[in-house]
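Sharing a structure with you now.
Every protein chain except one is present and positioned as in the full complex.
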Amino acid sequence: MKRGLLIILVLGFCMFSSGVSYGAEPIKIGAIFSLTGPGAHIGVAQRNSVLIAIDEFNKKGGVGGRPVEMVVGDDESDPTKAVMALRKMVETQPIVALIGPTRTDTGMAMIPTLEKEGIPTFMHAGGDVIITPVRKWIFKSPYRAADAMERIALYLKKHNLTKVGFLHASDGFGKDGAAIVDRLAAKHGFEVVAKETFDMKDVDMTAQLTRINARGPRAIIIWTIGPPMGITTKNARALGITVPLFQCHGGAEPIFFRLAGDAAEGVMMPSTKIVVADKLPDTDVQKKKLVDYIKEYETRFKDVPGTMVAYGADAAYLLLEAIKQAGPDRAKIRDALEGMKGYVGLSGIYNLSPEDHTGTTAKDIALVKAEKGRFILVE
Amino acid sequence: MGISEVILKVDHVRKFFGGVAALNDVSFEVNRNEITAIIGPNGAGKTTLINLITGIYPPTSGKIVFERKTISRLKPFHIAYQGITRTFQNIQVFHNMTVLENVMVGLHTQTESEFLNCLLHLPKVKREERQVAEEGASLLRFFHLESKSDWLSSSLPYGEQKRLEIARALAGKPKLLLLDEPVAGLNIRETEEMAELILKIKKMGITIILVEHDMNLVMGISDKITVLNYGQKISGGTPEEVQKDPKVIQAYLGEE
Amino acid sequence: MLNIDLINTYYGQIHALKDLSLHIEKEEIVALIGSNGAGKSTLLNTISGITPPRTGSIRFNGVEISRISPEKIVSQRIVQVPEGRQLFSPLTVLENLELGAFLRFSGESRKNIEKDLHYVMELFPILKERREQKAGTLSGGEQQMLSIGRGIMGRPMLMLLDEPSLGLAPLIVTEIFNVIRKLQEDKTTILLVEQNAKAALRIADRAYVIETGRITLKGEAKVLMENEEVKKAYLGKDYREKRRQI
Amino acid sequence: MGFYEQILQFVLTGLTIGAIYALVALGFNIIHNATGIVNFVQCEFVTLGGMMMYTYYSLLGIPLILSFFLSMTTIILLGALIERGPIRVARSKAIIVLVFITIGLSSTIRGTALLAWGPDNVPLPSFSGENVIRILGAAILPQHLWIFGITIGVVIFLQYFFHRTLIGKAMRATAVNRKAASLMGISVNRMVLLSFAMSGGIGAVGGMIIAPITTTSYDTGIMLALKGFSAAILGGYGNNAGAIAGGLILGVLESLGAGLISSKFKNAFAFLILLLVLFFKPTGLLGYGESERV
Partner (left out) sequence: MRNRFKFMAPFTQKKETLFLIIFALGIVLIPLFVKNKYYFMVMNIVGLNTIVVIGLNLLIGFTGQISLGHAAFYGMGAYLSAIFTTTYGFPPWPTIALAMIITGMVAYFVGYPSLKLKGHYLVMATLGFSIIVHIFMVELDQITGGPSGFPGIPHLSIGKLVFHDDLKNFYLIWTFAFLCILVSLNLVNSRVGRALKAIHGSEVAANTLGIDTDKYKAKVFVLSAIFASLAGSLYAHYITFISPRSFDFYYSIQVVTMVIVGGMGSVWGAFFGAGLLTVLSEILHVTEKFNIIIYGAILTLVLVFLPEGMVVGFYSFYRRRKVKTLIEKEGN
């Protein structure tokens, strides 16, 4: 709460000094992230990303002079705590919408309350279960895992790589991917020759990779987020595996190079364009927005934004845009979100609809490759 | 006293701990309503013998018969139900419970409420509780502990803890009571009180086995004595016989 | 050399030593006899600092030692050979002996320690044969010898021997008592706690009889040997009188 | 890769991770032998080893070897501090109370580490490059060799320490018989202090040598330590040879299980072994039967 209070004070001071909308009552939106616990490495970056979007929005005048204020909660990466944090927010703050949470399980735990209370929510969680089936009040900003993997499948098809090994974490995200890869294999005509799993806390996946490698795959897809990305990459290289290696759409983060070290070289992954913004052609409609955002993020947080930041920021941008259009009314905000078409975000062009609460498609996704400590666009 | 009846028979009992014999071929009998003392120098195997009788561990060979029933393979709690209870060399009163509760635990074999009944506190349990509390209180009166029945037993002075432990053992209405060094650590006055107490218990018709180092006490109150040394029985008989037995004198005082 | 003055020691809630006083002169063997549970071992542990007295004083060569830690007392050269041997059974005989000299390694030359090692091996030749064996594999008598040998390695001025004859065959008891006498000749002062009263009184200069934490008799060992009271301390008085009253 | 090469690969990687389990198990043993408790702070010793190394080497730019020993020293001091502080001050010396004190400390330290280094995993460079070495068709990294080498080094050091030095012998003596040890003038408190310091050092080494392969974060130690504990139980709690055997066996079994049967229940496997050993042979493979001692 102290931090929340601090933000209010700072924001209040900014408004006062700039003379904009003095005395106007702020519109509150809730934001729940995994600031501690196993999801914290993503949650903290996401909070930062949202902060930038909101400040930018308020600087432009907010909603008819009323600033937007973010009320932050921590779910400690725990479903029970997530519901408690939400319940607390709903009871104590007049929030009109919610951003977050970070994880799929915390998100799922919050859904019953959110649906009952009728709070338009933009989640950051990766799992597609959140929007399948489409729920009235729930949206999610990261790419659908299926779309991201489809991006990989297109590459496989183009280069005629028909035998694929699949290694995934045993968490929700990893298992989700394991189901998707089977569907896509049928659709795009490749064969999953081996499928192995590991625990997020494991420190060595050599055994699994050895097993996969023994089946002679032409490419290996690894579906996980966080530290195991580095370990699997290193293990694969240590085993002398030379076939193309793919990580998931959560991997294009600066930390990937630190985790995987030299082994990172050549690993491909679907990503938002934020990691390759400077290499985009000037004709790209997203380029200016990306470059500006990166600059702001780097000066403010002394850190290079990765793909997770883009998802986080987009959730905020879309929500703020909807609030601007609809005013501080939950139902109207929801309707505005659902009607959002062609919105240029950091992750792609969003076309939300009653049938689609994510709004991006495989076309928005870039395929990037790690090369000499940076990401480059593959094609 | 008439013809004495054998209540406990220890029959060629051996106990080995990892190859070392703690008891080697020990046999003796205990008569009903007598005080039988087991004495012997340190490490003679006295406490081992008590532990065997109360089932703490089984004998390596041989058997122990109590009232015509072989008890040498029974677990301690079974043996308690047969009517044998005991005290311990280093007091084992339940420090986490009150004085009264300690005695009430002693009444365990006299009652039968089990988990489900107790959880629901059925009328039967209520009745049993009242009865147990009354019996406990009367036992405490007998041992002059009634004024401290609500005390945590750990707060009692040492001598009273010793008494409490005997009270607890008596609560199980034993036919045979084993006392392991009941006066160790007591002063002379307390020792005399304890001697009276033990004789009083005997008067209640309870057979007693007494392991004790205080020879004044042993010689004073026992009817029979069994002497152990190096895990073997070296002598046995009345106090007068034992006191005169050169083998006993040698075991205690060393060789001439 | 050692002066114990009116000490009271509690063992948990047991008042184990009651206003106990005794003294030991240089190079004598003093025997402390009494039945089990009389407080003999407690007294040794009180001197060694393991169960410090609640009141009273213990002075060693004029220095108060009743409030200092066991290891400091060992460094004063008071070494106890505990009852039941208390060897480090998974360690070898040699290691056990070395540890007996634990505190001396920091202050003395290795040569001195080596010399004492030879001395112990001479006293107990069997230990030399078994030097690399684990202490736990020795026979009872050998273990007792090792325990005493370990004590000697501390180069004590005062050695506290707790029941060295316990559980040993008569022949070995004789051997051990011979060694004790030899130690005295080599200028070690000895406080000997024994249940085997006769053997103890035979080699002691003076003796104390302890009963329920109090000294009940003291005097020249030879005198005490003849005293009937000693016998009673072990085998008890006749209690029958009392019993009839009840 | 043929079947036998695969097996070899599983065994080799299993041995690597097993070596870490063995180190952790040794750490558990040393404290157990001195005090009879399970020290949950062992988890944090492992974690902090890696994190301190990262701090000294990557953040402060201190040379690798120096960083290695600096980190070790830091954790040794931490271990000593824990003994000198809460463990010695504790009003109750009941084993179970002490065990829960270490659980509390473990969580306090983990929280502090989270605060100090943040939630992200951080990398450590390999000690000598990342060129793959081939052994009969199986591939390993130079870091694997370092792990083997340093583990063997630690084992030799411990063997030397416990059997050739006076202090080491005194520690063994204290573990066997506290009272006799203090009668020899050995300070039991100091030996316990030393045991905490040593297992801190050993845990830290484990954390440091595995970090270049796995990266490290504020909570990497937990799983490693719990499995290290399983290894200690498997080998016979308190027995150092057993700890090493238990660690290696567990590592190899895990690797073979994941490789040949299924990777799904790999972690369940370690704990299933733990349960089976506890139920059917609580003394472990090489134990002294010390479960009775508790």
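In this document, chain identifiers A, B, C and D correspond to the written order of the chains, with residue numbering beginning at 1 in each.
The definition used in the following text is that contacts are C-beta pairs under 8 Å (C-beta built on N, C-alpha and C of every residue); 3 or more make two chains touch, one makes a residue touch a chain.
Only a predicted model underlies this, so the values are computations on that prediction, with no experimental measurement involved.
Interchain touches from the omitted chain, evaluated on the whole complex, reach A, B, D. Which of D:I20, D:I37, D:M191 or D:A258 touches the hidden chain is settled by the complete complex: it is D:I37. Of the listed positions D:V99, D:L145, D:I167 or D:L286, the one in contact with the omitted chain in the full complex is D:V99.
Touching the missing chain, out of B:H12, B:R73 or B:H121, is residue B:H121.
Across the interface with the omitted chain, subunit D contributes residues 37-38, 86, 89-92, 94-97, 99-101, 103-112, 114-115, 226, 229-230, 233, 237, 264-265, 267-268, 271-272, 274-275, 278-279, 282, 291, 294.
Counting over the whole complex, subunit A has residues 1-3, 35-36, 73-74, 76-80, 83-85, 87-88, 90-92, 104-105, 108-109, 111-112, 127, 129, 170-172, 175-176, 199 touching the chain that is not drawn. Against the chain not displayed here, subunit B makes contact via residues 54-56, 75-77, 79-81, 85-86, 88, 92-98, 101, 104-106, 108-109, 111-115, 118-121, 125, 128-129, 132, 150-152, 154-157, 168-169, 172.
What we mean here is this: only the chains that are shown with their structure count from here on.
Set against one another, A-D and B-C show the most C-beta pairs in contact at A-D.
Averaging C-alpha coordinates per chain places the centre of subunit B 48 Å away from that of subunit D. Taking the mean of the C-alpha atoms as each chain's centre, subunit B and subunit C sit 33 Å apart. In terms of which chains touch, the assembly is arranged as an unbranched chain of neighbours.
Contact between chains, as defined at the top, is found for A-D, B-C, C-D. Taken together, the subunit B residues at the contact with subunit C in this complex read 41-43, 157-158, 161, 181, 184-185, 187-188, 192, 195-196, 199, 213-221, 230, 243, 248-249, 252-256. Across the interface of their complex, subunit A is touched by residues 1, 3, 6, 9-10, 13-14, 16-17, 20, 114, 118-123, 125-126, 130, 132, 134, 139-141, 210, 213-215, 217, 220, 222-224, 254-256, 258-260, 263-264, 266-267 of subunit D. Across the complex, subunit C meets subunit B through its residues 11-16, 35-37, 163, 165-167, 170, 195-200, 212, 231-232, 234-240, 242-243, 246.
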